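This report refers to the structure that appears directly beneath it.
Apart from one protein chain that is not included, each protein chain of the complex appears where it belongs.
Chain naming follows the written order as A and B, and within any one chain the residues start at number 1.
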Amino acid sequence: MFNIMSITLKGIFRDRVFHGILVVAFILPLIPVISTLSMRQVTELSITLSLSLISFILLLLAVFLGGTALWKDIERRYTYSVLSLPITRSSYLLGRFFGNALFMLITATLLGCVAAVVVWLVASGSPPDRQVVWMNFFLAVFFDAMKYILLVAVAVLFSTVSSSFFLPIFGTISAFLVGSSSQQVYDYVNSQPAQTLSLLTRKTASSLYYVLPNFSAFDLKVNAIYGLPLSLKGLFLTVVYGLVYGGIVLALSSVIFAKKEMK
Amino acid sequence: MKGLNQLNKGLLRSYLSLVLLGLCYLLLIVPFTGYMHSKPFIEKLGHLPRVEVFQFVAADQKQLVSASLVMKVMMYFGGLMEQNQVKYKLPPDYPAMSRIIHGSVKLDPYNMDAYYLAQAFLVWDIGAYKIANDLLAYGMKYRTWDWYLPFFAGFNSAYFLKDYESAAKYYQMAADLSGQPMFSTLAGRYMHKSGQTVLALSYLSAMEKSEKNKAIKKSYSIRLQALQAVRTIEVARDSYLEATGRQPASVEELARSGHLVKIPADPYGGKFFFEVEGRVSTTSEFTFGKPGK
Partner (left out) sequence: MNAIEITNLSKTYKGKKFSTVEALKNLNLTVGQGEIFGFLGPNGAGKSTTIKALVGLIAPTAGSATVMGVDISSHEARRHVGYLPENPAFYDYLTAEEYLAFVGKVFHLPESLLREQSERVLKLLELWEARKRPIRGYSKGMVQRVGLAQVLIHDPDVYILDEPMSGLDPVGRALVKDIMLELKARGKCVFFSTHITADVETVCDRVGIILKGELKSVEHVDKIMTEGVLGYNLRIRTRNQPELVERYVAKEDLEMVMQKLFTAGDEISLIEPSRKSLEDFFLDIVKGKIC
């Protein structure tokens, strides 16, 4: 598995994915300028923009790296030479997954540090009403990375189901959108005004909520931007949720992939 | 040799078409930019989808979308201001602005820019004091540390709504949050009618000084000019009252009697007059874009 992981990581670097990220990351130094557009919360806006940009980059990585991780190997017939080695299908799958996950983590760390410098510069130029809570900032970046790693797992699951290019990519994007708003839908369905909806609709929405990934739990942007206190218990539960949900998704992918025929 | 010629010809053709297309672009870009620029502002603000749509599409970028919505309103508002410093070309679409601001705080209830901008135009420009205070109250549930929100709400309650009880409550909140005891005395002073203009002046000049955004600052300074004019007339009125023992019939009478050196101009383009109970008012109602002034 570690062999697969290391060649996966090597592949990502050799394919110049990092160059692409750097191009997008060039927006980061522009943030101080854009932030001054804010009337009352220049530093807050700089944090918003930095975290949004990091999120966006990680989303692209999750969708494209995760969605094509298996597709590329099958399409280019690398699977024949790799899967015939004495490794199990699941260690290959996990190797691909963890290689991508590690790359996301490295990217998030680097971008997080650069963004921190940018925010620090802005904050020293126009001091915010409330001190920047750096702990929250870094936690927000870390949880963001975790969320997108979970999305990579979902993308991998889609790639095991279909060996086409489009299903994994679009499936992942929809999973992301739905997973980001599933909490809202759930809250709405269980609110007073929604009681007019049919019971079936409400039950369907609720059961989907339990099946679909809940990405909104990982979103700590608001806590980082406005320095709102974080609940330790909430963070702990979120981490455990991520691990368990990711584990289930990967286990399911392994089962499907083990049955896949390399014709 | 012939092959080389062929190749060169092909390349030449490519270059030629590139140059031609480049020229076309240059010809096109001027009218295109002109068209985009001349598009009515109302269209630029656009008809935005419902906030529920935003909530779905924004995914984990709610704060960014919220901030960009506020920016959109601000640019629109600022654009109107810069176009014409005395008068708006078109009456600003206040309902649309209000709708977008409300959508923006639904996405990010912590967005201070939204509350701030709303306070600026909802209160002063359209007199939607109640809406403004409801919005501020919504914000106070989230921005529990921020003294600006109760400070705004207190001012609105006292100055516009004449709800001194609420004003006192808000000012107390602002005082507690900011640690500046002066706020708690403000509400009391508003009860005296003559004190209103003075305190509005102090509120506005404080806001204007701390404002960095040009468009908003401009709107404050115009408002400040108008209130300064009102204050000048009020002082003249009071000295007239002291000297003659009766209220002046008109602003012009103050000028004629020498209590007012020069009738100050209303920066909103209206004319000052006395209301029945002696209050100074203006035909512009302190706003641009009012019909029939």
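Heads up, the rule we're going with is that a residue touches a chain if its C-beta (ideal position, glycine included) is under 8 Å from a C-beta of that chain, and two chains touch if they have at least 3 such contacts.
These figures come from a predicted structure and were not determined experimentally.
Counted over the whole complex, the shown chains touched by the missing one are A. Residue A:87 is the one among A:24, A:37, A:60 or A:87 that touches the chain missing from this view. Listed here are the subunit A residues that touch the chain not shown: 3, 7, 10-11, 14-15, 76-88, 259, 261-263.
Rule of thumb we're sticking to: only the chains that are shown with their structure count from here on.
The distance from the centre of subunit A to the centre of subunit B, each centre being the mean of the chain's C-alpha atoms, comes to 39 Å. Against subunit B, in their complex, subunit A makes its touches with residues 36-41, 44-45, 48-49, 51-52, 55-56, 129-130, 144, 147, 176-177, 180-181, 184, 215-216, 218-219, 221-222, 225-226, 228. Listing the residues of subunit B that touch subunit A in their complex gives 55-57, 59-64, 67, 71, 74, 108, 110-113, 116-117, 143, 145-146, 148, 211-213, 216.
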